[in-house]
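My structure is below; once you've seen it, I'll send some questions.
What you see is the complex with one protein chain gone and the rest in place.
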Amino acid sequence: MRDAAVQHSYLDDGRTLRSWLLTTDHKRIAILYIVAITFFFFAGGFAAFLIRYNLISPKGLIGSAETYNRLFSMHGILMVWFFLVPAVPVTLGNFLVPLMLGARDLAFPRLNLLSWYLFMAAGVVALYAVVGGGVDTGWTFYTPLTSFYSQGHVIAAVVAIFIAGFSSIATGLNFIVTIHKLRAPGMTWYKMPVFLWSLYATSVILVLATPVLAMTLLLLAFERIFGIGVFDPAIGGDPLLFQHLFWFYSHPAVYVMILPGFGVISEIIPAFSRKELFGYKFVVWASIAIAVIGFLVWGHHMFVAGTSLYSALVFSLLSYMVAAPSAIKVFNWIATMHKGYIRFDAPMLYAIGFIGLFTTGGLTGLFLAALAADVHLTQTYFVVAHFHYVMVGGMVSAYFAGLHFWWPKMTGHMYPEMWGRAGAIIIFVGFNLTFFPQFLLGYLGMPRRYFAYPQHFEALNLLSSAGALILAVGYILPLGYLTWSLLYGERASANPWGATGLEWTTASPPPTENFAVTPIVTQAPYQYRQAEAVNHE
Amino acid sequence: MTAIVLRLVAVASLMFALLAAEFAATFVFSGWGRGGVAIIAITMAAVAAFGFMDLHQEDVTVWLFAAAAVLWLTILLGLGSLDPFTRSLFPTNSMTP
Amino acid sequence: MSDAAAHEFQFASAEHQRETAISGIWLFLATEALFFGPIFLSWIFARHADPSAFDVGGRRTDLTIGLANTALLIASSFAYGVGLALIGFGRRRGMVAWLAIAWALGAAFIGLKFGVEWRTELSEGLFPGAHFSIHGPARSGAQLFFAFYFFATALHGLHLLIGLGLLAWIIIQAERFTAENHTPVHVVGLYWTFIDVIWLILFPLIYLIGRAS
Partner (left out) sequence: MNFYVPSATVDGREIDFLILALSLVSCAVLALVFGLILLYMVRYRAESGVYRGAPGRKTWRFEISWTVATLAVFFALFIWGGDLYVRLFQPPADALQIYVVGKQWMWKVEHQGGQHEINALHIPINRPIQLVMTSEDVIHDFSVPAFRIKHDVLPGRYESIWFEAKTPGTFELFCTQLCGVGHYSMTGEVVVMSQPDFENWLSGGAPAGEREDLAAAGKELFTAHGCSGCHGEGGVGGTPATTGVNAPALAGLLGRSVKLQSGATVTADEKFIRDCILTPDKTPIAGYPQIMPSFSGQISEEKVLRLIAYIKSLKSGSRT
């Protein structure tokens, strides 16, 4: 059985470069994406490393404020649009959506391939912008700095993000239509794994928010090229309009980054607790609620920007509303662990790390939603720490959790377990050491995006930079042992974790057509039998 | 088939009538003003969606997508204009201290 | 592909594939609607900043051409609808004829908009910037209007150009379509009418609101 599966695996279906670059197989496209975003992750990470290096000394070690500004802009742009937003949907999502649905492919396979090419084209333009001198506006591109004053390759960066946006839209559209139309017989909405629900919620945001960003960036480019436009204060235009439009996308985009992480964690916690997910419907509807309410809160990025007091009050109240569904999820995961049979394989360690870091990040978000507290804390390192806890501590941990969990399914090889656990622990420790001091820095008033800073912030910055070194080790480690496992890793069985879900019923790696016979779903997800023996093979 | 074409003719006629009404709201009935124009414009968009794009024949999925577009546009325009409409502006002409 | 029953391997049937394609294009149109969202919001912001000056700009537009163009697009959507109905009854040549009419009406819009209207406006110095020809207290607000105007119409025109390309592609590929199998005709038709819908909103924002009272 296993031999037959290996022969027909999607990986063996053509070995030429052409067979990869012209593939419409969702699994192969997922692999193409993994290669691409891994590159961007380390490119953005390298910039982060240089930023932390610079901040070791209050005077700045890299010698030029301009270089520093370009570094953090590059870090932000690459990490947000070329890693965090696409990370889970285009890799794990692309691979798993049809498998979990019991479908043979996504609804529009050619669109899927096109979206990869768009993504790569965007990446090339972004790299051109970086190599050609960089951008010094930060990833937020605020006008009028970006439209009139900034030097550098603003237009190239804007074009890159514009193209990447269409790649996102294509992916989101594909997922939504696929989930609506290609569910296997018996796969009703409430029988879908939470991962699919969270990808659905993510796709809603991608499809409805990304076009707003695309148009906003076009307006920005228009203003920069022609020297006049709708954000131009000289003719009565409103620079805050740009911020409204930008955050209309960029705040929901935060949920694009974190919702798939919720999905991943909701798969892993039950699998390693051998227990049904606690409160399935609440978790599902919390995802949908986040996707909708997430669109109502963008104004909380602008509490000191000069918006009206009324709108600040409204946005503050709505921001608290969106925090509630996130809280629901955290409690549900913990309740799932209650009375379980918990195993501590690497995916579970990453998942537990995720819960801790995400909760910390989420709670500090409450500080920023409380209007008066936000006035003091915003635009300082407090904000930097807050969103890194959510994005990096949360999202990257979730991505690694999912990558380890489904790695045997994707590659047909097991990763070395001890190394996996070591990586999870190093990342958790390094992360906290890097970013916790930044909460204190922020409270003490250290502003963001400062190339040099007053002497009295030095000790905490030093601590943070030391943590970054450990974090770097933690991120390079998986790159090493996962690559190693491709060549030497133990062969994986179809279901090494004893997990539920359709993707585990087919071979590892799956055949090109996913399922020899279209499966018929009769059971709700996560039907784990307690104390079930886990055969590791 | 004739029925379909006749229906299209009816839809097109309705559109032209609404276009005329839009002009009337603008120039003739000054009391109607901008509100009337806005209402008629939205009506015309809806007529096009149902009459030309046959929204009524599509399944619930399509309805969901169309409703999402309208809802999210409302969020963008509604919450987006909350700020300028509740803010008092103090434009500065001279920029030197 | 010309076989009516053919469908891709992830679908259960040709009908399943058709339904999926139609819902896909509708979701894409939802995306497009949000794509135009910032233009509408910038209209709200810009007009709110100084309504009377903004309307001074609005009154400098060419209402005749605006009206003619609106009529052209409505007629064009109608023509496309007839073409789509004809292929539903297998009348391919009829479809080609009506689609050609729809194409010509769309092309006339482009010609009027960019060949006549834009050209006049550019020569009258209505493009915002140092050489903007409206002076006096309304100068800033009117520039804001024309920044909005040129951007919005350029973007709408771009969509229409893409639509013309798709329409031409449908006409060239007409041999492929039958009464049972003409999903692409349907899909392009939805897009074509959607461009019309966008214009139906832009038209009053540009030409009418500034003149209304």
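Quick notes
Labels A, B and C are assigned to the chains in the order they are written; within every chain, residues are numbered from 1.
Methods note: a residue touches a chain if its C-beta (ideal position, glycine included) is under 8 Å from a C-beta of that chain, and two chains touch if they have at least 3 such contacts.
As the structure is a computational prediction, the values presented were derived from the model and not from experiment.
When the missing chain is restored to the complex, the residue among A:38, A:115 or A:150 that touches it is A:150.
One of A:44, A:123 or A:138 touches the chain omitted from the figure, and that residue is A:138. Checked against the full complex, the candidates A:274, A:388 or A:409 give a single residue touching the omitted chain, namely A:274.
Residue A:378 is the one among A:378, A:411 or A:465 that touches the chain missing from this view. Contact with the chain not shown here comes from a single listed residue; of A:324, A:418, A:486 or A:520, that residue is A:324. The omitted chain makes contact with chain A at the following residues, 60, 65-66, 69, 136-138, 140, 142, 144-145, 148-150, 233-234, 236, 239-240, 273-276, 278-279, 282, 303-306, 309, 312-313, 316-317, 320-321, 323-324, 327-328, 330-332, 334-335, 337-344, 352, 355-356, 359-360, 363-364, 366-367, 369-380, 440, 443-445, 447-454, 456, 459-460, 530, 534.
We take it that only the chains that are shown with their structure count from here on.
Between B-C and A-B, more C-beta contact pairs are found at B-C. Distance from the chain A centre to the chain B centre is 36 Å, each centre being the mean of its Cα atoms. Within chain B, residues 61, 68-69, 72, 76, 80, 84-85 each touch two or more of the remaining chains.
Shown for chain A are the residues that touch two or more other chains, namely 180-181, 208, 212, 236, 238, 244-245. Looking at the complex, you find that chain A touches chain B at residues 180-181, 204, 208, 212, 236, 238, 240, 244-245, 248, 295-296, 298-299, 306-311, 314-315.
Residue ranges on chain B touching chain A, taken from their complex, read 61, 68-69, 72, 75-76, 79-80, 82-88, 91. The touching residues of chain C, when paired with chain B in their complex, are 19, 22-23, 26-27, 29-30, 33-34, 37-38, 40-41, 44-45, 48-49, 67, 70-71, 74-75, 77-78, 80-82, 85-86, 88-89, 189-190, 193-194, 196-197, 200-201, 203-204, 208-209, 211-213.
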